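Here the complex is missing a single protein chain, while all its other protein chains stay put.
Chains here go by letter, A, B and C, matching the order in which they are written, and residues are numbered from 1 within each.
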Amino acid sequence: MLHLIVFSVFGLVCVAGAVNLLVQRHPIDSALSLVVVMGSLAVEYLLLGAEFVAAVQVIVYAGAIMVLFVFVIMLLNAGTEDRTKGSRVAMLFGIPGMLIGSVLVAWVLLEHSGTGRVAVGALPGPPKVIGWLLFHDFLLPFEVTSVLVLIAIMGAVVLASHPESVERGPTQQPKREG
Amino acid sequence: MNLGEFTLVAIVKIVIAFIVLLTAVAYTVWLERKVVGHIQNRWGPTRVGPFGLLQPVADGLKFIFKEDLTPPHVYKPLYIAAPMIALIFALTSISVIPVGNWITVFGIHTPLEITDVNIGLLIVLGITSLGVYGVALAGWSSNSKYSLLGGLRASAQMVSYEISLGLSLVGVLIMAGSFSLRDIVDAQGGTFWGFIPRWNIFQGQIVAFFIYLMAAYAETNRIPFDLPEAETELVAGYHTEYSAMKFAMFFMAEYANMITVACLATILFLGGWHGPHRFGPPLLQAILPMFWFVAKIFAFLFLYIWVRGTLPRFRYDQLMAFGWKFLLPLAIANLVITALIVALRA
Amino acid sequence: MVPLSYYLVLSGILFACGVTGFLIKRNIITIFMSIELMLNGVNLSFVAFAAQWHALSGQVFVFFVMVVAAAESAVGLAIIIAVYRTRETLNVDRINLLKL
Partner (left out) sequence: MTPNLHLWLIPLLPLVGAALNGLFGKRFSRQAVAAVALGFSGAALVMALWIAAQFSSLTLPRVETLATWMRAGDFQVDFAFYLDQLSLVMLLVVTGVGFLIHIYSVGYMWEEGGFYRFFSYLNLFMFFMLTLVLASNYLVMFIGWEGVGLASYLLIGFWFTKDSAASAGKKAFIVNRIGDFGFLIALFLMIKHFGSLNFEQVFRIVAGMPAEAAGAGLLTAIGLLLMLGAAGKSAQIPLYVWLPDAMEGPTPVSALIHAATMVTAGVYMVARSHVVFDRAPQALMAVAIVGTLTALFAATIGVCQTDIKKVLAYSTISQLGYMFMACGVAAYSAGIFHLMTHAFFKGLLFLAAGSVIHAVGGEQDMRRMGGLRHHIPWTFWTMTAATFAIAGFPPFAGFFSKDAILWRAYSSPYGSWVYWAIGVFTAFLTSFYMFRLWFLTFFGEYRGEASASEHVHLASGSRAGTASTHEHGGIHESPKVMLIPLVILAVLSICGGWVGSERFDAFLSPSLRTGVTAYSPEQTAAATPAPEPKEQGGSETLLTGISVLAAASGLFLAWLLYQRRPQLPQEIAHALDGFYQAVLHKYYVDEIYAAVFVKPLIDGSSRILWHGIDQDVIDATLDNSAEGACEVSDAMRHMQSGNLRSYAGWIAAGAAVVIAYMIWMGIR
């Protein structure tokens, strides 16, 4: 019972955050709602026993990725969005498609697979075991992902740096007075 | 232990923890003013109470009774929320930090911390990583260029240094093999050859301690990395537009963070509540561990203040270069070497 | 005890919110956040299924999703900065040069 209550509370917070993301017109509000969603999702993970996932969710998603978003919003000084009407397709096809798809999926989930029940801490994911999995069963994906991250870092640096400094190259940057 | 008892104990512990923490925050401020004063050949606070000991109380009263000013053109919801976010996260992280062994009081056996979780370190890291929102949002919502610059600096700086901070801790984690702060402290009990304590700092993690120290200074926006509030260039950085209690919240958050960091350093590197062999009567023996713990925290805080009174401020690009080009590779090297040594020893 | 399908429905709702955000938001950063929202929804279903089938690989997958999301946001935000530098707008309706 307690489980259901906690689940419902944080589930509602989650959904509220998601909806708030849609409703808010200022990106920083949307970003903060997303942080709320992520935080409550971390609690849901904890409920499922995935303590390490929950911690990483907070540290990486809320603590790093979203900070990056907020940082960019601040950097670009993004204002409230203007409701331009650039796309009829999104309204005519996208929204109905999305609705149809989610209704279908929800129907299938509720009708056909609603038998399983999970208890609190259904599957503990201790860091030790997860680390073992990562470095044994999933070693190749792990290494590939690390390469991906490296590429992403370099890509981000190149993309975000000023075009002039890229042309000049790092070696020819003028020495700063120190 | 039934639910009611559990709740009661939890509430009691929370209350005690917060009272102690807030007091500690207040007296850390006093300590800082006093020490910096002496470093600069001044007296520091002397007027209120003996040695100015009542100065924090006076300051608190002043903050509470000041007019709560909200400048125009600020983005109000976030302007109000930002200091709260900062303070809440700063205070929350103390909840998983153990200050001593299990004790039995009034027949209740309980650990000396608010809650004992097996991923305590991760929770502390998570909560402190959320603390940056307070600073960043304060800077942005103030709608002032000084604040914005401060906020930008803060978020970039904290995200950057968090990586080195996290990596410096991994070495300790490998040595202890657990995320639980209590396990980490327990792993540091005993001595080498009877006189060198088996603290992590003496077990080859001295480099990690150095990285942690640097990253922690940056994370708490302290000199020499206090760029977000660099008063000579940004007036007061992200809290330029804040006053009265809201300003006090930022102030308290900063010192609470310092204490958290000091606690963490004590637990991870300085052997927690382990100290010299126990002596004296049983009561003393029960209290001594806590004394060692507090003493170490005090030493760490003193180091903080000492550095503040001594070092100048870094330039921003120097800060970033230091973090990415020196600390991060060093942390990675330390991690690799530690892992190698542990693997070889196993 | 909570039925597994509750978790799945919750993740579905989050995912649908993400899709909707992608469709109705004009700010490119918000659109990007909608993608993160979708990823979060998927992550929840991963963890829920992991609990259902007692297979930790579900949780491991969440890590991979997170890492990919981190890489993606780093590159994506860099692209956004580059776009903003040239177009001086974040409204995707105004960034539509890629057409016939």
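Some notes on this structure:
Assume contacts are C-beta pairs under 8 Å (C-beta built on N, C-alpha and C of every residue); 3 or more make two chains touch, one makes a residue touch a chain.
All values reported here derive from a predicted model rather than from experimental measurement.
Touch, as defined at the top, links the missing chain to these shown chains in the whole complex: A, C.
The residue touching the chain not shown here, chosen from A:Val6, A:Val19, A:Val105 or A:Val129, is A:Val105.
When the full complex is taken into account, the listed residue touching the unshown chain is C:Ile31, out of C:Val2, C:Ile31, C:Leu44 or C:Ala69. For the chain missing from the display, the contacting residue among A:Ala90, A:Val129 or A:Ile153 is A:Ala90, taking the whole complex into account.
The omitted chain makes contact with subunit C at the following residues, 19, 22-24, 26, 28, 31, 92-93, 95-100. Against the chain not displayed here, subunit A makes contact via residues 86-98, 100-101, 104-105, 108.
Quick note on the criterion: only the chains that are shown with their structure count from here on.
Per-chain CA centroids place subunit A at a distance of 6 Å from subunit C.
Averaged C-alpha coordinates give centres for subunit A and subunit B that are 28 Å from one another.
The set of subunit C residues touching two or more other chains is empty. Multi-chain contact residues of subunit A, defined as those touching 2 or more other chains: 52, 56, 64, 68, 73, 75. Touching subunit A in their complex are the following residues of subunit B: 78, 117-119, 122-123, 125-127, 129-130, 132-133, 136-137, 139-140, 148, 151-152, 155-156, 158-159, 162, 166, 177, 179, 315, 317-318.
Interface residues of subunit A, counted against subunit B in their complex, comprise 28, 32, 35, 39, 51-52, 55-56, 58-59, 62-64, 67-68, 70-71, 73-75, 77, 126-128, 176, 178.
On subunit A, the positions that touch subunit C within their shared complex are 3-4, 7, 11, 14-15, 18-19, 21-22, 27, 30-31, 34, 37-38, 41, 44-45, 47-50, 52-53, 56-57, 60-61, 64-66, 68-69, 72-73, 75-76, 78, 81-87, 90-91, 94-95, 98, 101-102, 105-106, 109-110, 113-119, 122-123, 125, 129-130, 133-134, 137-138, 141-142, 145, 148-149, 151-153, 155-160.
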